[in-house]
Structure formats: C-alpha cells, structure tokens
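What you see is the complex with one protein chain gone and the rest in place.
Labels for the chains are A, B and C, by order of writing; each one numbers its residues from 1.
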Amino acid sequence: MQYAAPKSTAEAARMLADAKGVARVLAGGTDLLVQMKSGLIEPDLVVDIKAIDGMRTITQEAGGYRIGAAVSGAELGEHAGVRALWPGVVEALELVGSTQIQGRCTLAGNLCNASPAADSVPAMVAAEATVRVIGPDGARDCPVQAIPTGPGKTSLARGEFVASIHLPARPAHASDAYLRFIPRTEMDIAVCSAGVSLVLDRNGTCQTARVALGAVAATVLLVKDAAAALVGTKLDNAALDALASAASAAATPIDDKRGTVAFRKEVAGVLARRAAVIAQQRAGSEKGADT
Amino acid sequence: MSKIHVNTSINGDTTEFLCEADEPLLNVLRDHLHLTGSKEGCGTGDCGACSVTMNGRLVCSCLVLGAEAEGAEITTIEGMADGETLHPLQRKFLEHAALQCGICTPGILVAAKALLERDPDPSETEIRYWLAGNLCRCTGYDKIISAVMDAAAEMRGG
Amino acid sequence: MVRVAVWGSLRTATDGAAEVEVEAATFKQVLDALARDYPGLAPQIERGVSLAIDGVIYKESWFTPVRADSEVVLLPLMAGG
Partner (left out) sequence: MALDEHQPREFKVVGTRPLRPDGIDKVTGRALYGADMTAPGMLVGRVLRSPHPHARIKSIDTSAAKKINGVKAVITGADFPEVRKGEARNVLENCIAFDKALFEGHGVAAVAATSAAAAKAALRSIRVDYEILPHVTEIADAMKPDAPVVHQGFVEENVPAGHSENVITFAEYGHGDLEAGFAKADRIVERSFRTAATHQGYIEPHACLASMGPDGKADLWCCTQGHYAARAFCAAALGMQESQLRVTASEIGGGFGGKTTVFIEPIALMLSKKAGRPVKIVMTREEVFKASGPTVSSESDIKIGMTKDGRITAASAQLRYQGGAFPNFTIHMGSQSAFAAYDLAAVRSRGLNVLTNRPKQAAYRAPGAPMAIYAVESVVDELCQHFGLDPLEVRLMNAARKGTKSSYGPTFDDIGLIATLNAAKAHPHYSAPLGPDQGRGVSCGFWFNFGGDTSVSLNINFDGTVSVVEGNPDIGGSRASISMMAAEELGIPYDRVRTVVADTNSIGHNEVTDGSRVTFAVGLATIKAALAAKKEMCARAAKMWGIDEDAVVWEDGCAKPAGANAGDHDPMPLARIARKSPSTGGPIAGHHEVNADGAGVSFGVHLCDTEVDPETGATKVVRYTVFQDAGKAVHPDYVEGQMQGGAVQGIGWALNEEYIYGPDGRLQNPGFLDYRVPVASDLPRIDTQILEIPNPGHPYGVRGVGETSIVPPLAAITNAVSRAIGTRMSQLPMSPPRLLAAIRGKAS
C-alpha cells in the first residue's frame, strides 16, 4: 500500500484517478482503518486529504455553512454557528461512535462510507445539504442523497471525492432534529433512525417539512407522505400519528443481527414523531427576524 | 515496499520513526517505539484501550495511520506522570481502587484527562458519556466514575 | 459402614438407590469401595469426583477421614471461573 498526502484537490483527484488497483480517500479513517483491519478492503493507495486547504475548515457561504470534508465531529460540535443553524445535523454526527471517534469522524466520510445506518445522512438529507465533488474534470455539486447508491456503494466516479458539504441557509422559525435507536446508550450502529427538518410560520403552523429515515432501506428514505402529514398542522397528535404511520409504512427494512423488520418499522415511526417534536420545539424557541 | 519516514512529537519529545504505509499509530507506538502502555483491545475503535491525544484531540491510535503522525503532537499514558509525581487522576485511580486488571486503565486515564482539560467540572452523566468508548470489564465503572469526579474536584482546588 | 449419597444420574449403577453403604474410613477408601462394589460408577470416578463430607467439599483429598455417622455425598469434579 502507498500513502500520499497531497496539498491540492487537483493533485488528490489525479492520484485517485491514476491509481493502480484500489484507491481510498482518508479523512478521519474511522471506517477505512476498520475495513483494512478486518481485511474487507486492501487498498493499494490511500490518499490523505487533510493537508489540502479547506478540508478542515468551516466557512459561511450563502447564509449557510460549507464544511470541509475532513472536519471532525468534535470540531463540528464546537462550531456555535452550525450548531445554531442545523442542530439536528450536528447532533447526528455527534452520535457517531465514541469521544475518540468524534476526534476523527467526518460528515463526508459518514456519507461516502454509504452505510444505510449512517447517522448523519438522514439529518443531511432532511436538511437538503449538498456536496461538492472534486474529480479529474473539476468540481460539481449535487444533493447528498445522490452520493450513496446502496450499502457500501456510491455514485462517485473514478478519481472523484467529496471535498465539502454545504448546509443551506434557512428561514426563521425553522429547525431540525435527529434521533436514532440503539440498544445501548452509546457505541452502537443505528437500528433505525429519523431526521426531521421543519419550517413553521410565526403562528407555529408547519409550512414545509422533510422527514428522512435511516437503516430501514438500502439508502436513506426521504418520506414525502410523512412530511405531508405535518404541513399545515401545528403538529397536533393526529398529525404526529399520521407522520409516524407514514414513516412506518414507508420503511422497508430487513431482519439482521441488529433488529427485526417489525421492530424497525414500528420504531422508525416512533423516532420520526419524537424528532418532529424536538424540531418543533427548537423552531418555536428560535428568535426569528419577523418576531 | 519502502517505509515512510515520520517526524513527530510524542509526549513532548521529538521522535522519528519508520513505518509501513498501512501501519496504525498504535502498532508504531507499541512495536517500534516500545511505548506499550497503549493497549490493543480490538483494533477497530470499539474499546478505547489505545486512546492517545493527537494535536489535543482524543483519538483511538488504532484508527490513525502512523504516517498521519507527521508533524503532529501525540501524548500517551507514558507522558501523564511528571517524573515521580503522578497526575491527580492516576493518584485518584489508585486511592479509589478504580482498576482491577488494569488493561483499560491507560486508555481511560488518557480519556479522562482530555475531558478534565476541556471541562474541569463535569457531571457524573457527562463523565459516563465521555468515557463510553472506553470499555472496562472488571469494575462496572463505578469506582472509575468516583475517581474521575474526585480528581476533578481536587484539580479545581475543591 | 459409611452411607454415601449418589447423585441421580448415577443411580443406574446402584440399582436406583440414592444412598449406598460402603466399608471405608477415608476419602480414598470410599471411592475405591464404590468402584469395586458398583462397577457402573467407575467411569464417572475416572472422569473425576469430589466428596462432600459433613458439608465440606473435598477434592482428591485421599486421607480425609470419614466416620460412620458422616454425611458423605458424591459429587462430580467442579471448577469455577
């Protein structure tokens, strides 16, 4: 195996494109090194992107934030601006692994590892985050949900890698939340999860909503029916029941060592409902420009 | 396959080593530098026994490549005591009988020190969550929590 | 004579008797007599047994005395974790 730490995105893309055999990008390494240890992959080239400008920074852009691909969970959690704007995305990444893992894991890595159970992905999908992909032919932007295409598979072409993630601006009275179910209190992979992003009006009526579920399908599910159940309501019990039912109905999970189909379907609804209530509280307590 | 030459700082000492490209920092510490205080309980980031800090961040050294240590500042359990003076956490672990077999102890001490440097007055719940990535199979964690809380109080001057 | 209690799954070797009487004054003599008088017990004695004598479990202590009024219970070899 070769290790390289290029100084520019172009150099990184060229290395990845020219690599003979298996090439992998290293940001936090919390998935990559585990897969190497278990023998699941044996890369011929590992490209460490942390020495590239911009990979470890968070910058304001278009009312939102651009988050470098190597920004760790701990760094993201310490950023007051992102935390205030997209608390659900921040809490989702913070749920990944231990304090030690937080010192290294990244949004981009969590996305590109393409696990159906990745914690930050449903939250990013709910947030309508976009990614900037760098490849041999330059940069392109796309929605986060376009990256994972199935367990362990991404839409990234040879030589391409995710350089940053953009969390957009959003109006007043809006917020998000993410919840997952794990058997312990820490250290587990999500059995199922839900990210909810809401925009309320000044009276607390839901204007728009996005509900994304994790670990209940091969990729994150954006559940339009669940979101529709909230729009035009003040998230009364009937609306929340409808949300939960729609979420459960949309889930198409599998039985495995971490959970059963019945459990995942039911609890996906429970989590969507609970996350919606948290997002609503956050949105309602937010001091908007027009209040 | 040629090895990679790495310049780094370990416990404040300038250190050079050669490692394979795919070699984790933990193996470098243990096998090349003979700093065997960091332990391998799993090699997959699930147990925390290999905890070190890298540029001030708590990490699992099994999930860091040795090559990534270039230019970094690493601290390990071997750097915790000051000569013959133990760190208050080390002392409190002894006084509270917070270790039995002791295999997890280096990782837990490194992790707890990182916590107290960030938050000198953590609650019991905060300590438990901060240390959730450090498995201990002997103690049931009870005396570890007591020791960390007591050390924090002492370090605050309480 | 010493009365020795035999655990249930060995009673195929004692014609169903829960207790048997043997001539013995020590741990070792109890085992030897059991193996001699009840040959069906020999394989288990070979695999390993203990004796509880008056409530105390003895492991391979050949010369531990056994009195006629002792409570003697045959037990398999045991180990802990």
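Operating definition for what follows: contacts are C-beta pairs under 8 Å (C-beta built on N, C-alpha and C of every residue); 3 or more make two chains touch, one makes a residue touch a chain.
This structure is a prediction, so every number in the text was calculated from the model and none was measured.
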{"item": "Visible contact partners (per top-of-document touch definition) of the missing chain", "value": "A, B, C"}
{"item": "For chain A, residues in touch with the removed chain", "value": "37-38, 181, 183-189, 191, 257-260, 262-263, 266-267, 270"}
{"item": "Residue numbers in chain B that touch the chain omitted from display", "value": "20, 30, 34-44, 46-47, 49, 76-78, 80-81, 86, 90, 93-97, 99-106, 109, 125, 127-129, 131-145"}
{"item": "Chain not shown, touching residues in chain C", "value": "5, 7-13, 18, 40, 43-44, 47-48, 52, 54-61, 63-64, 71, 73-81"}
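Here is the rule we go by: only the chains that are shown with their structure count from here on.
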{"item": "Rounded Å distance between chain A and chain C, as computed from the means of their C-alpha atoms", "value": "67"}
{"item": "Distance from the mean Cα position of chain B to that of chain A, given in whole angstrom", "value": "29"}
{"item": "Between chain B and chain C, centroid-to-centroid distance (C-alpha), Å", "value": "54"}
{"item": "In chain C, residues with contacts to at least two other chains", "value": "none"}
{"item": "Sites on chain B touched by chain A in the complex", "value": "1, 4, 20-22, 24, 43-46, 48, 51, 54, 57-60, 62-65, 67-68, 70, 111, 114-115, 129-134"}
{"item": "Contact footprint of chain B on chain A as seen in their complex", "value": "1-3, 5, 26, 29-30, 33-34, 36-38, 43, 46, 48, 50, 72, 74, 97-101, 103-104, 185-187"}
